[in-house]
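My questions will all concern the structure given below.
Only a single protein chain was left out; the remaining protein chains are all shown in position.
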Amino acid sequence: MLLSANNYDVIVIGAGHNGLTNAAFLAKAGLHVLVVEKNSYTGGATASRELYDGWKYSNSSYVCSLFRPEIYNALDLGRHGLKVIPLTSSMTFKQDGDYFGSYHNPNVRRRELMRHSMRDADAAIRFDADIMRWCKLIRNFLLRTPPDPGSFRPRDAFEFAYLMKKFHELSESKIYEFIRFFTMSIAEYLENYFENETILAHYSGGSIIGTGLGVYSPGTAYVALHHAMGDVDGNIGAWGFARGGMGAVSGALASALQAHGGEIRTDAEVAKILVSGNRTTGVRLTSGEELSAKIVVSNLDAKRTFTQIMDESDLPPKLVERARNFKIRGSSGKLNIALDGMPTFSSLPKGSPLTLGHMHFTDTLTRLEKAYDDWKDDRWSTDPYCDVLIPSQYDPSLAPPGKHMMTVFVQYCPVAPEGGWSDDKRDQFGQTVIDQIADYSPDFKNLILHAEIRTPRELEAEIGLTEGNIFQGELTFDQLLFNRPFPGYAQYRGPVRNMYMCGSSTHPGGGVMGAPGANAAREILRDLKKPDTTPAAFSDD
Amino acid sequence: MNIGHEHFRRALQHTPFHDRIAALSATEDWTGWNGYKVARVVDKLSTEYFAVRSGCAVMDLTPMEKYRITGNGAREYLDRLVTRNISKLRPGRVTYVIWCNDEGKVIDDGTLFQLGEYDYRLCAQHHQLDWLLMSATGFDVHIETETHDVAALAVQGPTSCSVLTAAGFDKLDQLKPFGIVDLQCKGIPVTVSRTGFTGDLGYELWVKPEDALNLWDAVFDVRGLYDIHAMGLDALEMVRIEAGFIMPGFDFNTAESTIRNGHDRSPFEVGLGWVVNLDKGHFTGRKALLAENSRPARRRLTKIVIDGNKPVREAFLYDRKNGEQVGEVKCATWSPVLKANLALADIDCVNGKLPPKLWARLDYQRELKWHTAWAECHVQSKPFYNPEHRSATPPPRF
Partner (left out) sequence: MTELTDVVVIGAGHNGLVCATYLARAGRKVLCLESSDTLGGMSAPRTIAENYHFSGLAHTANPVSAAIRRDLKLQRFGYEPGKAIETIALDLEGRHLTIGANRISGDALSESDAKSYIKFRKQYLAFAKAMRPLFENKAPRLKHMDFADKASFAMLGWNIRLRLGRDTMYEFLRVAAINIYDVLNEAFDDELLKGAIATDAVMGSAMGPRTPGTVLTWLQRLHGELNGPMFVQSGERSQLVHALAQSAEDAGVTIRLNAHVEKILIENGKAFGVKLLNGEVLEARTIVSNADPRATFTQLVGAPELDTMFANRVTQIRGTGVVAKLHLALSGIPEFTGLTVSQLSNRLLIAPTMRYVEHAFNHSKYDQSSENPVLEITIPSLHNDAMAPEGHHVMSINIAFVPYNPGGDREEQQTSLFDKVIAQLGQYCPNLKSLLVDHELLTPNDIEREYHAVRGHWHHGELSIHQSFMMRPLHGAAQYDTPIESLFLCGAGNHPGGGLTGLPGRNAARRILKLGRNA
C-alpha cells in the first residue's frame, strides 16, 4: 500500500480550495494525484471546523461568490454536496441611529436609496451599468493564463491580442473610463456617482477588505470589482453562503477529487520540495518521509513556497529576492462569535430583513480612512470596518438549536502591533470589535457564549497564510495579471522544472474563486500533452 | 415625499388612485412600474383597447417620472439638454423632446411642459434625476423629482373631451393639442394637458395626490352617460404601437444603461431625426450627431406591417425567405382596428438604405406545438393609426 502510494504523478501541497481544485482537474485527466495537507482537516482557509461541541462553522473565509460557476459545473460540485445560497442584502448602521439598507428587493432598495438621496437613487443605475461593464471585461481574463510580456512566443502574442481585442470592444471613452477606474481610489470613484456620505461609505467598504490600502488609495476601485465580479446564479455581485459553511466548498472539491481517484493525506506537512538537477523529484515531509512524484504543485503562497519549503540554492537569486519582497502583509482580523440567541439591533424595525445580510458600522469615508491610518502605524483600527454576518439564520447546521453564529471580518488589523502580538493584545483587539457592535446592539454582549478571535498571527499559524494575508499577496498593480506573483513567473510554472504554483498568489488572485487552481491545472496538462479537463469561461454574449 | 423606515414591508407602493383601480380589478393582474403597483389588465384587454379607440379609457400615470425644472437659467439649461429647438415653446404649451449623451445616443424621451416663464415639467420614461443634475453643472437652475408629489391620470379616447366636460371641466373643447390649462373640477384644482400616449384624442390630468380619489370619482360619476373603462398597461402597449410611438428602454436600449458597446442608439437610428435640430446652437451630443449625420445611416427603427395573422412576439427579419438576417422585431401587436400585424423593427441599412424586401420568420405555437412561418413585411412611414378627431379643435362632441 505504502509502496504503491509513494509513486505519484502529481503531489499538490496544501488542501486549500485551490489545491483541491487543481488536483481534481489533474485527477480527472487520469493522473495519479496526492494532496498533502499539514493540518488534520482539509480546506485551508475554506474550512468549517467544530471547535466547540455543536458549533461547526466557517472559520476563515465566510462567504462565497467568486467561486467560478464553470468550475462548479465541470467538477460536478452540486452532486458532491455543495449548495450556495445567495445573500443579496447589506447595510450600514449610522452613528445617528439611522441606517442605510441595500435590500434584496430592487424596488425596496431603490426606495431606500431615495430615502437618503433622490439623486443617488438614480445615480445607482449608472453606477451599476458601469460596474457591470467592467465586470464583463475582467471576467474574460479569470480563467486564462496571463501573457508574458517578456516572451516572443506566439501563444503569448495571441493572449495579448485577445486582451487587446476585449479592450477594443469598448468604445474609446469607455477604455479611458476603465483605466481610470482601474487606477482610482474607491472613494474618488464613487464620488463620481454618489453624494450621500453613508451611501459612499457603504459602497466603499468592500474595496478595502483584505488590502493594505485605504479608501482613498488609488487601486482600491479595482479591489471593489474583485469582490463584485462574482455572482450567484446571475445575481451579479451577490455573495452566497455555502450550506454547512465554507467547509462545504472544500468538502465538495475533495469529494470530486476522490471520485476521480485522487488522494488526500492530512497531518502531512511538507518540509521541502526536493529538487535534483533543476527538476523537482518530490517532497519531504516534516516527519522525514519522502514522497516522490513527477510533478509538484504548491498551493502555498509564493513567499512561503520560495522562502520556506524550497532551498535557496535550488532557485535563481533574483527570484528569491522577489519572494522576500513579495507584498503579503496581513491587514485583517476575524471574530467568530457564538451567541445564545439572535441579537437585536436598536435602529432596525422589527422584522427588518437586513439582519440576513452583511452589516457594517462605518458610515463615513473619513472613519474608513482613519481606520487605515491606524494600520499604517502598525496598530489595529480603534474604529475598525467590520463586515458582520449571522449565517445561522439561513443555515441551522452551524449552531445548536436556538443559538446563532456571528462571523465578523475586521479591517484593519496589523501583522504585528508594536512589540508583537500577545494573547492579551489579541483579546483587546477582539474587545474593540465587540464594543463597536455592542454600540448598535444592546443585548449583544450578554448573548456571547464564546468568541474565536483571529489576528494575522493566528491566521498564519493555523492556515499558513503568510502574515495572515487573505489573498496570498496584495492585489496591487505590481502583483496583478502578468506580475502575479512575480514578473516572468505568472504562468503557474515555477523556476525549476516540473514545479508549479496554484495558490491565490497567482493570477487572478484571492477570494474563494478556484480560478488559480484550474488555470494551473490547464498549464500542467498542457506541458504533459494531456487533454485539457479545465473549463473555458462561460460567455454571456 | 416622506419615506419612513417601514417602507420595506411593501415592495410595490400604492398610487393615490390604487383603491379605485383595485376595486375595479377583476383580473388582479398587477405589475411593478417605478416602484408602484399598476394594472396590466384591469378587466378585459379587448374592452380596454376598444375603450381607447371608440369610447373613453382612464389610466393611472402617476408612476411616470416627473421633474420640475425652475430658475432663471431653465431655458438655457433645457436648450443644452434636449436635441430639439424649443425656442417656440411658450407657457401653457407642451412639446415632445429627447435627450442624448455626449456620444449622441438617446438617453430617454419625454414631454416637456412649460408651466410658467421659468417653470417647466419634464415627464420621462426612465429615472433621469442623475442625468438632469449632471447636466445642471454651470447653470442657474433648480431640479426636483415630483413623481411622487403629483398624481397623474390619462383620460383618452374619442369621447374623452365629452366625458371630462360632463364631469365638470369647462371649455375643454377649446384646448388645442399640446396645450395646457389650469381648471377646476368640482372644486379640485386640476392641470389639464391635451397630451397622451395612445394616438387618439385624449387628456392628461395632473393633481395633488390628496385630490386623486375625488378626481377619479368625478370622472367615473358620468359613467351613466358614457362608457368609461379603467385601462392597464397591456392595452396601452397595443395602442401606442398603432400610433407608432416608441419606448426607449423597450424598443431600443437607453444610452446610459448600455453595457455593451454598440447596443445604444442615436436619434437618427430610432427614427427621431425630426426632433434633432443641429443648427440650434450647442446641445449635448451635437458634435457626435453632426458627425453621424454626415455618414450613411447604419440602421433604423422602422414601422412595419407583417402580412398574415400569425402572432408576432420576437422575430428576426431577413432580406428574403431563408436569406440574410437584417433585423429584428422590437415590439409588435395585432391591431384590432386595422386587422393587421404591426411592429417596430430594428433594421440594418445597406449604403444608408433599408433592404428592398423584408421577410419575418415567425415562431408561434398552436396548442403547445411550435411552428415556423414566413411572412413578408411592408415598411410604413406614417403612424399605423392616426384618426382625424385626434387633433381636431374642438373635438367631435358626443
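As written, the chain order gives the labels A and B, with residue 1 at the start of each chain.
Note that a residue touches a chain if its C-beta (ideal position, glycine included) is under 8 Å from a C-beta of that chain, and two chains touch if they have at least 3 such contacts.
Everything numeric here is computed off the predicted structure, so don't read it as measured data.
Remark: the omitted chain is touched by one listed residue; of A:D76, A:E195, A:E269 or A:E369 this is A:E369. Considering the full assembly, B:K287 is the residue among B:K186, B:K287 or B:K357 that touches the omitted chain. Touch with the chain that is not drawn comes from one residue among A:N7, A:N73 or A:S173, which is A:S173. Of A:E188, A:D383 or A:D443, it is A:E188 that touches the chain left out of the display.
From the options A:T355, A:T432 or A:T476, the residue with contact to the unseen chain in the full assembly is A:T476. The chain not shown here touches subunit B at positions 76, 79-81, 101-102, 131, 134-135, 137-139, 281-282, 284-287.
Although one chain is not shown, part of subunit A still touches it, namely residues 149-150, 167-168, 171-173, 175-177, 179-180, 183-184, 188, 191-192, 213, 216-219, 318, 325, 327, 366, 369-370, 373, 376-377, 476-478, 482-483, 486-488.
The criterion applied here is as follows: only the chains that are shown with their structure count from here on.
With centres defined as mean CA coordinates, subunit B is found 47 Å away from subunit A. Listing the residues of subunit A that touch subunit B in their complex gives 101, 103, 105, 107-108, 110-112, 114-115, 118-119, 121-123, 125-126, 129, 132-133, 136, 169-171, 173-174, 193, 349, 351-353, 541.
Residues 1, 3, 5-9, 11-13, 32, 35, 102-103, 127-131, 133, 144-145, 256-261 of subunit B are the ones that touch subunit A when the two sit in their complex.
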